[in-house]
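Note that one protein chain of the assembly has been removed; the remaining protein chains are unaltered in position.
Read from first to last, the chains carry the letters A, B and C; within each, the first residue is number 1.
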């Protein structure tokens, strides 16, 4: 990641007659030829997508587009309620909630899977070490557990099945499975693999660039937030959300305000 | 758009066993069954997409994902250079540039096309009135003209051809064409229809909800910005962009600073 | 606003030994010599502030820093709940709600006051014309009315008193008063001048650059949002806000999802 002496961009250039994206003429070779998902893969990797890559990225994007009235969706709708003239600001506000708490587990799991697959002492051995590390620090292992979906996250099995059917190499999925087995043994109970864990494994199988997990979710969530804003246009709920919060969080005096220092 | 007494959401709910989006079981009916573009249409409209809708929305999303080092892309890369730990913030910053100057023409053209198609006095007559309105105020007609691509925007013909091939009804495309003819006559020279104009017409043909144009571009641009951030990771250019700007905009003293009022 | 041929900046430059802001040595002349409010005036106007300007801008900033659990504050707290590692993202998300609905009235009122003061036919005559214009379009006059504070906005009188005490010229405050008189007459009942109206008048009296109203509120609100985020750190409420919204906006099936077009 050292700074290049003379930085260049290899994504896009335009002339009077054409626009070239990743070496392809946008009009002649891309519009009408690639689906949006295929175009995303070409854009992110600089390579034409395989059918396997497209199928699995479609599955991941469909999985993550929507999860109901989450903090992101509420934020986007309240912001649109306040600034209906700037839809882009409402989407941006919603995306700013895509951070460590709700999507970090995907990134964290991704890093663990890479650590496992590259471990010289073997995956099983390293899986035990990782579980011990998290357990001794009393931290949740990223990619495991879910507050609502129990005893299994319904998305996990589906995604893994799809990946298997598409013939992925399987190293990262195996690593995820070994990590789960080590965790079950250490904790003496079954820890479910959640959708974040499955997605982390699949994006690595698909060969998308390292650390891309959060970016993929940002793309799909942008679409979901546009959908919420459309619903806000048709069935305005922002004002009610605001009132519900005001009612739920009452004012309470604290002590004296005298004396700073 | 009056506030509903008891607002509800019809987008998504979850139980322990399942996640339901737009009435469909996410795991059983959507993941592995729909492409991302099909899922976007289902999310935005609440209806299963037709092949025509999917093909044309794919074309629009592919068209708008990337335009090189635009203000949005520069903004996202500079923000990522400064806060590499918060990719979502860099994408959000880039999206905030999706406003009136570079995407407003799409929305403006969309409004004109709806006005034309609904005009009781006929499209040709209203087209002349609209052109006269813009001309007398010395304003550019949204959807026409381009600073770089001349004498034709290469994306326009391609998008219109695709729409025709997919068998759209064609009212909005005709209206766009009539508007262009009226403009050519009034100005005494040919005004090219740009990509924004073509996209405005096609999104209306596809039956996407009113005023969605900016939202569609926000989705595709989110993907393009993730691609720029990945390039920034691999070939850091943020620092060079900064230095280039500093060099281009020198400091210049202005007059006395004395006396406010 | 025509593009300058060779743009320059007159705000700040740095050398090894010093940082110069608006022609003043930051270390020698500004730190320890100016309050933050005085520095803001110097930054925005390029001129050293008068005591009157500082007193009134302090009053405006104090007035607008906080209004309870508004959409902006809720948004900032939900975003911080989701991304505690990126405080700047939570503040940014909250600021994105500073748009047309809750702050546009200030800008709108500011434009009316400038129109009034510059009216060749006299303020009273133009005030009647303006009121008629809004009344005939069934639109609220910006700067008047308040959903909660009745029959008077407590902030208005205080701000006007302060401005008078500080000896402002008073043209814009008079214009605001004439506008209110014309409105009362036309509607046959008293329309209260709200805080936005008073602030619009005062910022014009202070001689701050045109169209700055929204910017001033963005500054004070940034401070208020940081305060809300601190409370979120100490007394986390984000999760409860989320749950309150989910409970308030239930899921409701809509019709069939079959058939796009």
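As a convention for this text, a residue touches a chain if its C-beta (ideal position, glycine included) is under 8 Å from a C-beta of that chain, and two chains touch if they have at least 3 such contacts.
Predicted, not measured: the structure shown is a model, and the values here were computed from it.
Visitor: Which candidate, B:55, B:72 or B:194, sits in contact with the chain we can't see?
Guide: B:72
Visitor: Taking the full complex into account, find the residue in C:88, C:124 or C:174 that is in contact with the omitted chain.
Guide: C:88
Visitor: Touching the absent chain in the whole complex: find that residue among C:113, C:168 or C:237.
Guide: Per the contact definition at the top, the residue touching the missing chain is C:237.
Visitor: Of A:41, A:141 or A:160, which one is in contact with the hidden chain?
Guide: A:41
Visitor: I need the residue numbers on subunit A that touch the omitted chain, in ascending order.
Guide: Residues of subunit A in touch with the missing chain: 7-10, 12-13, 22-24, 41-42, 45-50, 52-53, 83, 85-86, 88-89, 92, 96, 206-207, 248-254, 257-261.
Visitor: Residue by residue, what part of subunit C touches the chain that was omitted?
Guide: Touching the chain left out of view, subunit C contributes residues 1, 3-4, 7-14, 16-19, 21, 26-27, 30-32, 34-37, 39-40, 43-44, 55, 57-59, 61-63, 65-69, 86-89, 91-93, 95-99, 148-150, 154-155, 158-159, 162, 209, 211-212, 214-216, 218-220, 222-224, 226-231, 233-237, 239-240.
Visitor: Since one chain has been left out of the picture, which residues of subunit B touch it in the full complex?
Guide: Answer for subunit B: residues 68-72, 74-75, 78-79, 81-86, 89-90, 92-93, 96-102, 237-238, 240-249, 251 touch the chain left out.
One rule holds in what follows: only the chains that are shown with their structure count from here on.
Visitor: Could you put a whole-Å number on the gap between the CA centroids of subunit A and subunit C?
Guide: Inter-chain centre distance comes to 36 Å.
Visitor: Taking the mean of the CA coordinates per chain, how far is subunit B from subunit C in Å?
Guide: From the centre of subunit B to the centre of subunit C is 30 Å.
Visitor: Measure off the straight-line distance from the CA centroid of subunit A to the CA centroid of subunit B, and report it in whole Å.
Guide: Result: the chain centres lie 24 Å from each other.
Visitor: Where in subunit B do residues touch two or more of the other chains?
Guide: As it turns out, subunit B has residues touching two or more other chains at 7-10, 12-13, 86, 88-89, 92, 96.
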